[in-house]
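There's a structure below that I have some questions on.
Missing here: one protein chain of the complex. Every other protein chain is in place.
And then subunit A:
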Amino acid sequence: MIEIKDLHKSYKMGSNSLHVLKGINFSVEDGELVAIMGSSGSGKSTLLNILGMLDVLDEGSYTLDGVPIKDLNETKAAQYRNKFLGFVFQSFNLINYKSAMENVALPLYYQKVGRKERQEKALKYLEQVGLREWADHLPSELSGGQKQRVAIARAMAAEPKVLLADEPTGALDSTTSYEVMDLIQKINDAGNTILIVTHEPDIADMCKRIVHLKDGVIVEDKKITQVRASQYV
């Protein structure tokens, strides 16, 4: 599903440049649930941003579902993001003047799905995250966990190949975190490929594979036995 070869990325910081990713080789199979771990500054968010086409790579190659991701202009990148990827952010990033349902329906709007169908699908995904009754509420009327679940529903609504989550539990307390992880595990169980960036070991343990990044290189890549989040909920 994801194939990365010899990936380099550096940022210009005034006169000197900061070499963030120093040759990453990494691949993800269909249906995997991968945690990318590392201390701050290890390059884990940069890697996720490149995977999410939110940022461009300097060197190396990136293939997503057999499509080489290279030299994309903004329009093409936007279309690929829409088609291939779903995002979940630490700060939820819901549009604050749109209701939960409208937020979930937004990626479908950019897929040019008709209005009726958009609403039906949005409600279906809200149902899946258990927020059917909150469809008409604004993000400001929802709790942190609910917001993140709306964000997950939104990421799923476009039916992406890969779900990318950047510290999805970073702004949540542990109980809520486990609820969100439970949801993510269920989505993964349904066969979706998910990548999670986190620095919390307990969250990482709920994935099927942990990739450790340190100073821009992968220091450890191991498959683990998944801890089910449902037992904590």
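Of note:
As a working rule, a contact is a pair of C-beta atoms (placed from the backbone, for glycine too) under 8 Å apart; a residue touches a chain by one contact, two chains touch by 3 or more; residues count from 1.
To be clear about the criterion, contacts and distances are computed from a predicted model.
Within the choices "Putative ABC transport system permease protein", "Universal stress protein", "Zinc protease" or "RagB/SusD family nutrient uptake outer membrane protein", the name that UniProt assigns to the complex's undisplayed chain is "Putative ABC transport system permease protein". Remark: the omitted chain is touched by one listed residue; of A:Y62, A:F87, A:W134 or A:Y178 this is A:F87.
Residue-wise, the contact with the chain that is not shown comes from A:P107, picked out of A:P107, A:G145, A:P168 or A:G216. Check A:I24, A:A135 or A:A158 against the missing chain and you find that the one touching it is A:A158.
Contacts to the hidden chain, counted on subunit A, fall at residues 49, 52, 54-55, 74-75, 78-79, 81-83, 87, 89, 91, 93-95, 97-98, 102, 106-107, 109-112, 114-115, 154, 158.
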